[in-house]
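The complex is shown incomplete by one protein chain, all other protein chains being positioned as in the whole.
We call the chains A and B, going by the order they appear; numbering starts again at 1 in every chain.
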Amino acid sequence: MQTSACHKPPCGNATTEERWHTHRRIVRRRRWLVAGLAVVALLAGFLDLLTGPAALPAGQVLNGLINPDTLSRPMQVVLWQMRLPVALLALLVGAALALAGAEMQSILHNPLAEPFTLGVSSSAALGAALAIVLGWGIPGTDIAWWVPVNAFVFALGSLLLLQILARWRGGDTQSLVLFGIAIGFAASAFLSLLQFIASEDALQQLVFWNMGSLARADWQSVAILSAVMALTLPFSWRAAGQLTSLRLGEEQAHSFGINVVHLRRWSLVRVSLLAATAVAFVGIVGFVGLVGPHVARMLVGDNHRYLLPASVLVGALLMALASVASKVLVTGVIMPIGIVTALVGLPVFIGLMLKRRHTI
Amino acid sequence: MTKAGKWLTALLTVVCTLSTIPARAQIEIQDQAGRTVRLAEPARRIFLSEPGDFAMLAMLDANPAARIVAWNRWRLDDQTIAQWRSIDPVAFDRIHQMRVDGPQNLSAESIIMHAPDLVVLDHFFGKATHAIRHLERAGIPVAILTLEPALTAENPTEGLEKLAMLVGKAERGREIGELIRARRDRVVDKVQQLRELNVESPTVLMEPHAGIGPCCLSMGLGRSIGDLVALAGGTLIGSEIIKEMSGRLSPEYVTAASPDVYIGTGGRHLTERDGLVLGVDVEAGAARNSLGRVMQRMGLPHIRAMEQGRVHGIWHSGYGIVNLELIATWLYPEHFADLDPAATQLLLDKHYLPVVQKGTFWTSLNPAKE
Partner (left out) sequence: MTTTLSLRVEHLSVAYRGRKVLDRVSMPLLEAGQVVALAGPNGAGKSTFLKALAGLIPSTGRALLNGRDCLQWSAQNRAEHIGFMPQTLPHNTGLTVLESTLTALRGANPGIRREHELKALQVIDNLGIGELSFQPLSQLSGGQKQLAALAQAVVRDSPLLLLDEPVSALDLAHQWQVMEVTRRLADEGRLVVVVLHDLTLAARWADQIAILHRGHIHSFGPPVEVINTNTLSAVWGVRARVRLCEQGKPYVLVDGPAQPQPDTLHPLKAGIL
């Protein structure tokens, strides 16, 4: 029998009872890992609170959180209206993108899938461009909201269009990916056209939006993204077992009694909501949705009961660290967050590829 | 002195002293976005969003650096910076120099940390509604004012005069306003006369950042230097096509249109990019040569302006009123022979600026026409 050496004791001639204890130990360790990730993510968020152009020492920040009156009024505004929304939004966006990425990688059976693979980012950028360049927005809404609302509508719309197209062709994952790429190309083409006719002013605004930025964070965006997360998380959690089964193959999952088409459809709905909302408020931020789930998988394995929470936390952590980096990398300048995630995400991604052992 | 006399003197002294104490009036203005800006006393810790605003403040206050706590110096070249610094190096070095390239990069936090008592944003940075909201919440007054005179407006120096009020130099602001208005009206009235006499309006190609890239960028009728051409009675080619501040025309279009006059704008920042070089500490010959180089690009050597020798260059950071007079003299040399832009610049420099700017601020291919 060609068995490779078992790498978790006890094994070999261990009894079932002993193996059960090993199993329990692994489960316990996973739970601790997830808890640990939560702590680290929160710490990163706190670090995010500490960084910024205005010098605010940690002690003052803590006091300012508990009792705002200990700070001068300008510093209160800095902490509560600027830094706190940014830190919270970073955590939420990272969580949303990573959760969407984890679900996508499972339902598309593609380890390179992330929320923006299916043309969502180009479509969202197109929506934003329509508002910025042509001044087209949903009538009746406040002009200040046109860019995020457009981005959201177009992102959601592109995924809806994708669902319709894919269902027309049978609903399998291959047609999903192909149609997604096509939609992405089409949106990019229109986007280029808009960029061509844009005025200098609008062009700069558009390019800046494309690079992703947490600077527009405020309590409203935090509230909305929190609501979206609160809405989708329970459903993601409920689908965790089914998603795990999907990893064993669609036929197997089907034979376990899972409606695979149903699962895929609703998963895509969740992914759409999460990605569209994140993009609406922050612009295009790549790599977090790709790298987050991979790191989580390396830590806790493929069981979605642990993978989903871990992805959420790793995503939040990565985004918080990126936010810190964006403020610190170049003195006096706050770099667009999308650039930071790309710069940092790329070497991490390559490192993951080189370290491939059991997953991917 | 008698006892009564002593009392009277004392009383008079007290009354005189009391009357010379300035009334602690609150300063209140409406800025150019219609917002009410209130200050308890003249501003002494100002943030300026536009590099040229330093020069504007310098017209009001002999030592502007002492009143500025932070400033977006963005694309300003080192020579101009050195010039401003020479007024008061110590105060200047204390200014926090920021580089903000657009309203979306304006960080309220970076401004708040310097505890300004007034933030002045021009209409471009006035779009940073997010940042403005933060600043107001932090209790910092924000005034949206475009300080550079808008010569097409009814009151060109509205912004500058309002800033003058905010820094307690209202009288001086009014003076400058009257001067500029008078000179502007002189040109505009003459142009109106010429129009009534059906004098032909020369066609003009005005190219911003002349020389970088192929021919040609062109000003449109937006809020900028392009308006001066229209004010001075010229017709911008491409104005029908270009709807906003500037746009690109093809060399073929330019050759076919064959404008009567060419005016390029330039600055020191175009030196490395082989463009039109003008500004502080630029030598006249070098400026002229750079203009010559610029006109070598395809589409330009055969236009009417070249044949008639009516090719000129303007410094993009110059006084608007000086530029207006320059353009008027170039468009209608005979009719505006009495204008002396150099004298206007000298007047503004001497009376209103702490330094006299040295360098080449305009040039022509044909020296006699300068």
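Definition applied: a contact is a pair of C-beta atoms (placed from the backbone, for glycine too) under 8 Å apart; a residue touches a chain by one contact, two chains touch by 3 or more.
Please read these numbers as outputs of a predicted model, since none were measured by experiment.
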Task: Among shown chains, those touching the left-out chain - done: A
Open item on the list: Please identify which residue in A:Asp69, A:Asp142 or A:Glu251 touches the non-displayed chain.
Closed with: A:Glu251
- [ ] Can you list, in ascending order, the chain A residues touching the missing chain?
- [x] 1-4, 6-8, 11-12, 14, 16, 19-20, 22-23, 26, 109, 111, 241-242, 244-245, 247-249, 251-252, 254-259, 297, 301-303, 357-360
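What we mean here is this: only the chains that are shown with their structure count from here on.
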Open item on the list: Distance between chain A and chain B based on Cα centroids, please, to the nearest Å.
Closed with: 46
Task: For the chain A and chain B complex, residues of the former touching the latter - done: 52-55, 73-78, 81-83, 144, 199-201, 204-205, 208-209, 213, 215-216, 218, 332-334
Task: Interface residues, chain B side, partner chain A - complex - done: 98-99, 101-102, 104-105, 107-110, 112-113, 115, 124, 129-130, 134, 137-140, 244-246
